[in-house]
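On to chain A.
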Amino acid sequence: MARELWKGNEALAEASVRAGLVAYFGYPITPQTELLEYLSLRMVKLGRAFLQAESELAAINMVYGAACTGVRVMTSSSSPGISLMQEGLSYIAASEVPVVLVDIMRGGPGLGNIQPSQGDYFQVTRAAGHGDFHPLVLAPATVQEAVDLVYLAFDLAEKYRTIVIVVADGNIGQMMEPAEMPPMRKVKKDRPDWALTGADGREHRIITSLELGAERLEALNLRLQKKIARIRQAEVRYQEHKVEDADILIAAFGTMGRISQTAAEMARAKGIKAGVFRPISLFPFPDERLEELSRQVSRILVVEMNAGQMLDDVRLAVGKDFPVEFYGRMGGVVPLPDDVLEVVERIGAELNDEQR
Partner candidate 1 sequence: MNNAEEKLVFERPRSLTDAHTHYCPGCTHGIAHRLVAEALDELGLRERTLGIAPVGCAVLAYYYFNVDMAEAAHGRAPAMATGMKRANPDKILFTYQGDGDLAAIGAGEIVHAAGRGENITVIFINNAIYGMTGGQMAPTTLEGQKTTSSPMGRDISIAGHPLRMSELLATLDGAAYVARGSLHDPKHIRRAKKAILTAFKVQQAGLGFSMVELLSACGTNWKMDPVEALGWIKDNMVPYFPLGDYKVTDAVKNL
Partner candidate 2 sequence: MAKGRIVIDEGRCKGCELCISVCPPEILVVSSRLNERGYLAVEVMDMDRCTGCSLCAVICPDVCITVYRQVPARSR
């Protein structure tokens, strides 16, 4: 497959089709809508299910229904829409059916705006719904990575019977970049042994998130926690850029990871040894590797398009005694490499003063 120019949202849609997507249910919301629009034609032409729902609430419950039958199903939305989907996500998590969700984040809170933002880190990693659960969360920094991660997301969702959220900001959804599409997979015919397919020659199956007995609900929770522990063990993903000799480590995800890389190069040109640590899996957070790196760098700078959300995970990873700095912009303001460089230079100067 050759590299072609793809818009992020459309690339995510096409990669999902190629992953064997059977059904898509969604609702228009900027800056995610092109994903829905693309599938409205592509899925129908392939004879697969596409439906524009009456709300995000309905969309996620349509997804829940299809997921109960063991098919590959997804939805996509943006921040306010994800808030509406939280009800369904919690039921899906408890029912342990595989679902892929793409979240193209925009500025919040409230209606906010349609500019790119990373303000929903907490929402996707911590608060995707009521109760004790964490979706598996993957954050691409390029259109190519978005393609690769959403393709992988369907496998991971099935493997762990979990929700996988591919979370990106509006930049990645809207921008065009060269990307190579993965091969077209056949839609799987066989269904897993828990799926609702009709009680033909077997006992009837039930998928529910209700457990009236306290001990039984605790048992369900313990099973979910065990699964989360397995995910923490096996699904940590991150990318490093010039961390080997770094003095200042910039920790940033998604678009900010990429901008920080440019900033780090600019800093190096000025003699400051900067490197970048970019978590790709936001849950599980790559805390062990970050803790390791904290032993070899002098300072960590967390850069986000929010008020400091991943910052909490970084602090948990490195401990309260390690100096962690934060630079963030909100409301849809995307920091330029120069802005990040300025902070890196200030930290660099402070480190120099300390060494004197």
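The candidates came about this way: all candidates are chains of the complex that A comes from, given by their letters.
We adopt the following convention: contacts are C-beta pairs under 8 Å (C-beta built on N, C-alpha and C of every residue); 3 or more make two chains touch, one makes a residue touch a chain; residues count from 1.
For clarity, every value in this text was computed on a predicted model and none was experimentally measured.
Picking from 1 or 2, the partner of chain A by touch in this complex is candidate 1. Chain A makes touch with candidate 1 in their complex at residues 22-23, 25, 49, 51, 53-55, 57-59, 61-69, 71, 73, 87-88, 91, 95, 196-201, 204-210.
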